[in-house]
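Of the protein chains in this complex, all but one are displayed in their positions.
By letter and in written order, the chains are A and B; residue numbering begins at 1 in each of them.
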Amino acid sequence: MTHSATRRSAGGVHVTQDHLWMRPLFWGVLLCICVAGIPYADALFRWLEPDARQVIYQRAPFYALLSRHLLVVGVAAVVTIAVGVAAGIAVTRKRGRDFLPLVAQLASLGQTFPPVAVLALAVPVLGFGTLPIIMALMLYGLLPIVRNTLAGLQEVDADIKMSARAMGMTPAQILYQVELPLAAPVILAGIRTSVTINIATAALGATVGASNLGDPIIAGIINGNMAYVVQGALIIALLALTLDSLFDSMQTRWRQRLSSS
Amino acid sequence: MSLLDALPAPRLGRGSYPNVVLVSLSAVMLAAIWGLDAVSMAPNRIVQGTGAGVMEALGWPGALLASLLVLALGALAFRPNPTNYSAALGVVVLILALMPFGLMVAGHFLIDPALPQARLGIGAGYWVVLFVLLLCLIELRLRLALTRLWPMLILAGVGLLWWLCAWLWLGDLALVQEYRARDQQLIRAVGQHVVLVSVAVSISVVLGTLLALLMRRYARLQKGAFAILNFLQTIPSLALFGLLLAPLAWLSANVPVLAKLGVSGIGNTPALIALVAYSLLPMVRNTYIALEEVSADTLEAASAMGMRASQRFWQVRLPLALPVLLEGVRITTVQAIGLTAVAALIGAGGLGTFIFQGLGQAAMDMVLLGALPILILALLVDAALGALAEALRPGGVQ
């Protein structure tokens, strides 16, 4: 894929310093309002499903579903970031160089695998429930992070690396003080892609027995209750938007740090 | 794929030090052969199978043969040179070709012919070996600097062999039984899947190109459109499908004309809308960037030579933009293939039906039957459109 495809902000709206964190805050507040308010919005959803016996999803409170969803995505994210960045670093060092072509090829090939298929293939091997979901998310989420770590490290100007070496920096100093800070925006973009995909894939996990925000949607589709579907969809969408705008702000912040005083 | 092109060409080792990658991959395979279940057997479709190790499944001659082949691969990697790499490639292909026969042997040992429902499942060990062999194939292709066509040909050949084995002799295999039980259904599902994807992609290619052209003309449109498309892309697929269900159901209930046209809350309409919505972002982005990125100097030269605006567009800008544009189509299509699977949840049909029904019934082979064709479809489209973009790259310019 071209880099144009890995960067998401082709048309990103410019945000000034003061308003940088406003958008994630806005979506986050909206998310909280929905989670807390939906159980009391009986009348509103009754209008959508006048004939249903109940219109508010009751099997578990929304905050519990949300926290379980966040837990799954969070655990997967922490592990994938640690492993993915470490792998990306390892194969660009002298000792791991042999693995670089294979890993790079695999990371770009992995983008071709649809997450649903990966999830479906994970179940026969790993079984039903939350843990298999986390494993599947980790496997799949690893690829964009490895890919972007490689791209980010490789994009660091060879002359800059050489001059760092020529100034007498040790390999560790070059990595931490030069390569990683310069690759950070690209790595961050990879993490963002990974987390976005994982939020969506985790929701599908509801079909393989994980209880999370996908639950109301699946239950709603099975029972033909649109109110459930809307409730689940609304909260997942808000969660995704909150996290995505948070990453967007972080990327903007980083770019500002890199490029201006 | 541009990432890989930027990497230093892998060196063909000059004999002295081993290819660590292949050696480690061989070690992983050995561990998988001996440490994981090679196959599993189940008395019927629903019951969880019991695993069987390599000795049980293949007997000691089979286990020995498998181990020796893997060891040979590792040994060849110790002295890397073109000859040894070619030999290693031969070994990999040989193992791939022998794998279905291993299953036949296992079926012969483990399945009681008296039980008609009894079936053989493919175990974790088998999957891991298969996966690692594919990694070996990639590694060897890179080291031998073969074109992408080679692994394609090899995999096509091996796939054909497997298909033949499955068709003729592997009646015990759960996957084969599952396929025989619903082959018509599967073929129809593949058809539905392909049709849904093609329609959605065709619509978004047309819409996306129009939108990108409009954006180039009206700069103001650009910010807003990208913001909206980004926003849509961020919303998880399940949620977007869900959010489309309610209003469409309401529309079909209250506007009879639309209902007659096939608009309904469940089925193809929301699936197509969601697929197009998702496909637009990569499509528009790549088209826009492709058209924008054509070097200003080239265009200036074209004007200076006296080309009219339309000539400039059709003869200079478009041909130069075409590879990036096709890249957009590739990303869009691969993404749509995966998303269409999710669309099965809202009744759009396609291969996702098999996955979700299988998951619902805890019938893992049915899940596989849905997931494997999706994977193959995605890889095929990826390879085909990638090759097309490569071929259209004018003069091999980056």
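Methods note: a residue touches a chain if its C-beta (ideal position, glycine included) is under 8 Å from a C-beta of that chain, and two chains touch if they have at least 3 such contacts.
The definition used in the following text is that contacts and distances are computed from a predicted model.
One subunit of the complex is not drawn; among "CheY-like receiver domain-containing protein", "NADH-quinone oxidoreductase subunit J", "Quaternary amine transport ATP-binding protein" or "Inner-membrane translocator", its UniProt record names it "Quaternary amine transport ATP-binding protein". Taking the full assembly into account, the omitted chain touches A.
In the complete assembly, the contact with the undisplayed chain comes from A:162, out of A:29, A:60 or A:162. Across the entire complex, the residue among A:67, A:173 or A:211 in touch with the chain not shown is A:173. Counting over the whole complex, subunit A has residues 157, 159-160, 162-170, 173, 177-178, 181-182, 257-261 touching the chain that is not drawn.
In this section, only the chains that are shown with their structure count from here on.
Put simply, the C-alpha centre of subunit A and that of subunit B have 21 angstrom between them. Per the touch definition, subunit B reaches subunit A in the complex via residues 1-4, 6-7, 10, 19-21, 124, 127, 135, 138-139, 142-143, 222-223, 225-227, 229-231, 234-243, 245-246, 249, 265, 282, 285-286, 288-289, 293, 324, 327-328, 331, 334-335, 337-339, 341-342, 345-346, 352, 355-356, 358-360, 362, 364-365, 367-368, 370-371, 374-375, 378-379, 382. Contact residues on subunit A toward subunit B in their complex (touch as defined above): 1-5, 8, 10-13, 48, 98-102, 104-109, 111-117, 120-121, 123-125, 128, 147, 150-151, 154, 196, 199-200, 203-204, 207-208, 214, 217-218, 220-221, 226, 229-230, 232-234, 236-237, 240-241, 244.
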